[in-house]
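All protein chains but one are shown at their positions in the complex.
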Amino acid sequence: MSRPFPYTFISCPCADTPVPDPARKRRSRESPQKQSPQKPAPRPSTSEGEKKGLAAGQQEDEDDEQTFDPRSPRSDFSLYPPEQLLYCEECHQIKCSRCITEEIVSWYCPSCLFETPSSMVRSDGNRCGRNCFNCPVCTAPLAVSTIENATGNGTQQGPWVLSCGYCLWTTLDIGIKFDKPTNIRSQLQKMTDATPPAAFDRSRQASRTLESLKHPLSSAASVEEHARDRDVDQPTPKEDPAAPPMSTDARFAALKNFYRAQIAETSNSPNDHLSSDFGFSSPGALNRLMSLYTSSSRLGGLYGGSKKAKSKPPVMREALTASEGLCIAPKNGEADIIARLASPECGWEGVASLEQRAAQSPDARFVEDLLPLPVLLRTKRAKRCKSCKHILVKPETKPQSTRFRIRLIALSYIPLPTLCPLAFSSSSSLPTMAPTPDLDSLVPLRPIHVLLTLKNHMFDPVRITLATPPVTPGRVATKVTVLSPQFEIGANSDVWDEALQGASAPLSSDSKSAGLGQRGVPEAGKVWDKGRNWTTVVLEVVPGTLPGSSAEGGDGNPETTDEDVVAVAASKKDEDVLEIPVFVHMDWDADAQLDQQNLGKSSRADDKVTRELAYWMVLGVGRIQASL
Amino acid sequence: MPPPKPSKSEYIETDTGNKISRRSQIHGTQHIILGGKTVIQAEAVIRGDLFRGASTDPNNPSTPPSTPSVAINVGRYSYISKSAVLRPPSRLHRGTHSFYPLKIGDHVFVGEGAVIEAAQLGNHVHVGKGAVVGSMAIIKDYGYVLDGAVVPPGMVVPSWCVVGGKPARIVGEVGEGYGVEGADGGLARERYRAVGRA
């Protein structure tokens, strides 16, 4: 979601350029392990933590010199809108979606908002087991509706269909109707699943075993034998001409069983995880591979292959019969498909698009082959700090609930920045009631003032120091001055006070219009406005000139050719976007009781500890126009 | 067409603090409930005249309702932008066609030119510019509809989900801090206060 101007982003310090954090030195209580989260590496390797902690101290001096460049490609991965960031109270650091791990709290269907028990999630294929379907043509939700409505007697009797209210697809398009309006998923499953209907019985399917996966009519006794009785000699594959063609799922199951059996036979360690569903990815598979190459070496013995180390490893064979899952391509398959594609009743519209086929069985080629898709489940997830495993977010389990048991969002700790332009000002006269500058076309070299409001959500007053590079990085050199870089923000009072007062929250537009009357000129060294828990300061911004534009050189020649403008636009996308990196350093006196460990080392006597936090943020002010 | 010149007195402020543009196009006001501090901008069409119970069956004219039935219910600090259309959904149920109330929660934003025919927009819902929310759709609290999205009829958008596209699908989730006062999704009070200031 790109945002309209003005916007503010906050850089998560986990970006691999380590953030200059002077606080780190003073946080002596923190072990190196605790420090590592401040610079979680792109490679999540815990063993490097200590080394990094040491290295951080050495790097710090260099880091201080570095300016955060919002245009750097890396910045894309560290800049977040303030409301998306979390805060870890253990690490005392901002956490973004890269610094956390997620755990699923519950699964639910986004359409009917029913929770699916975790035991059912897998058997239902991560999809809603009720009546929720998506249109196979356009993905809109399908509604269960009765055909009888057509006659208008409204008796609410069947037959029923699934119909799409958007593209008007119905199950009649594939010749399917339903006899009752409930349990559509099982009704559809019965119609399309080649396995016997009993296989969809919920309880049984949840604990689906090899037997139930096996096709009942495929005469694949061999498969069962392979799986159960590994010492039996491999039966000779016998061709069964009567074996009917299998559906894709059944064929997959047969192939899976067949190859599992093959692995079982050829494996040197018969105790590997054959009966599990993950036979292929289990360590047993690795053993088998290892023993293939090291049959006579001591490695073979190491991996448990000593029994058969001397013998020639048995050779796997491929599936040979239909019952083993072999499917021979039909003789005229391609030609038939081409003929059907070319036929007038099919046409372009009759062919399923790639997007449509992606969610369907691999055989689906035409629109007529598409089946309604049960809605994919969604999850509610808890979030943990990657480094200290502290839980940062824990939503309530119920799908309908929007509440959280734990929610440590960054906005409760770091001041919320909001940006707002001040009316045009010229160097000589007072700011008049001129309209606020059009942020989508800032005039180069004409100074504007922007108001930056920081609102404190903590219950302690905060001291803030802002720093910006005098000139923004990149080819468009915009001059930025923070008129009052050091200031304090008052403490947030009780939540109820705020809720009751309601209207006392800082309002950038309020202060703007009010400020115009009372305050006059923005002065260096003075804050613009101040409230209970917020402070507004002024930034003076002189937008730079775009390279190649006429304004370059300051002569103000208005003859800009279109080629120049195009060249500028082409040279680097969004180079005309004025983004100001601002380094925020905040410190405050927190209650030491919260941190028992810290008591002895507290820098103050009165049970207070000074805490510090520093981070970069980026202010998106506007877009600079190409010419004067 | 009146000249599009916003004057100082463009908005009428009601007792409960609703700010309603003089150029808004509201029909059936007696069937509309505004929770207070709601903003309705110019040329927004609100169809309170499509309410439930107006003799749904010609053979059995229903008794005149003692209290006017509610067609549209809007919560506090909600914002209906310019040219948006709010229209109660209707459907055929048991042989009778009737309109169902359109419930809009608190702190809802409806973007410019959006067409809302939903059954419900929860609290803190954002509907982008030029989006369409189809008949009987439900958008739960903190749902976010991107600009130009077409939420198909009957769709349910769960809480915290971002939907976009034509037809709309769930494309992501908003952050945990969404809806915090002053941050994205929590700007309703500021938006309200800014209305009517030149």
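To keep things simple, chains are lettered A and B as they appear, and every chain counts its residues starting from 1.
We adopt the following convention: a contact is a pair of C-beta atoms (placed from the backbone, for glycine too) under 8 Å apart; a residue touches a chain by one contact, two chains touch by 3 or more.
The working rule: contacts and distances are computed from a predicted model.
Protein name for the hidden chain, per its UniProt entry and selected from "Dynactin subunit 6", "Probable electron transfer flavoprotein subunit beta", "Mitochondrial outer membrane protein" or "U2 snRNP component prp10": "Dynactin subunit 6".
Every shown chain touched by the omitted chain in the complete complex is listed here: A, B. Within the set A:115, A:173, A:396 or A:589, the residue that contacts the chain not displayed is A:173. Here the missing chain is touched by one residue of A:104, A:191 or A:406, and it is A:191. Across A:350, A:447 or A:490, the residue that sits in touch with the chain not pictured is A:350. The missing chain lies against subunit A, touching residues 137-138, 145, 147, 149-152, 159, 161, 163, 166-177, 191-197, 215, 217, 244-247, 250, 347-350, 353, 361, 363, 367-369, 371. Contact between subunit B and the unshown chain involves residues 25, 27-28, 45, 47, 49-51, 54-56, 58, 83, 85, 87, 90-92, 96-99, 113, 115, 117, 130, 132, 134, 148, 150, 165-167.
By definition in this document, only the chains that are shown with their structure count from here on.
Distance from the subunit A centre to the subunit B centre is 29 Å, each centre being the mean of its Cα atoms. Per the touch definition, subunit A reaches subunit B in the complex via residues 1, 3, 80-86, 108, 110-113, 138-141, 143, 149, 152-154, 156, 164-167, 378, 383, 393, 399-400, 402, 404, 407, 409-411, 416, 418, 455, 498, 502-503, 505-510, 513. Subunit B contributes residues 92-96, 134-135, 140-142, 146, 150, 152-162, 167, 169-170, 174-186, 189-190, 193-194, 197 to its touches with subunit A in the complex.
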